[in-house]
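Missing here is one protein chain; the remaining ones are kept as they sit in the complex.
For chain A:
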């Protein structure tokens, strides 16, 4: 039945494309999570009346975040071609998409992290200070655990944006479902390929959202 509905699909290629999409998404989620947390923490800690209050660092980080959030993703990939080439040694394939994916979404996640940390009750941070906690303890034992549900739901939102980005990157040669839909579907006028790729991407998005919601609910003891 599947061959009747989607006559032009080559299943080996499809499996390969799904694998590449997952690969790009998951590696870039990990990178985004780490860099986004760093950016968000820096924004939160260096803000006025923050623990590391510092106008200049705050300004620089905020400027970096705002600039990279402002650049449309498709242009960002093109701008980063020299950087990617230097880092990965090629501008084609899933690996070549990673720098752009991470640099494109980490600032976005950084802002979400900042918002999540701001939601942590100031009194709890103060209580930890009154107990004689080091800043490191406050970050890892208070701020991050107390904002965990918001951090996870923020990461869920970011992951879904990332899945969209991988498809966009695919269209200019990164591989994955976007690439497959564009080169083997759209350009050959085999629209059944485009259609199936769309369905698979939607399913992936649903799975990510479901997992994200599940973890968020599990973590939230409020």
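Here, a residue touches a chain if its C-beta (ideal position, glycine included) is under 8 Å from a C-beta of that chain, and two chains touch if they have at least 3 such contacts; residues count from 1.
Convention: contacts and distances are computed from a predicted model.
If you had to name the missing chain as UniProt does, which of "D-methionine transport system ATP-binding protein", "RagB/SusD domain-containing protein", "DNA polymerase Y family protein" or "Translesion DNA synthesis-associated protein ImuA" would it be?
"D-methionine transport system ATP-binding protein"
Using the document's definition of touch, tell me which of A:10, A:55, A:141 or A:188 contacts the absent chain.
For the chain that is not drawn, the touching residue is A:141.
Considering the whole complex, not just the chains shown, which residues of chain A touch the missing one?
121, 123-124, 126-134, 137, 141-142, 145-146, 148, 219, 221-222
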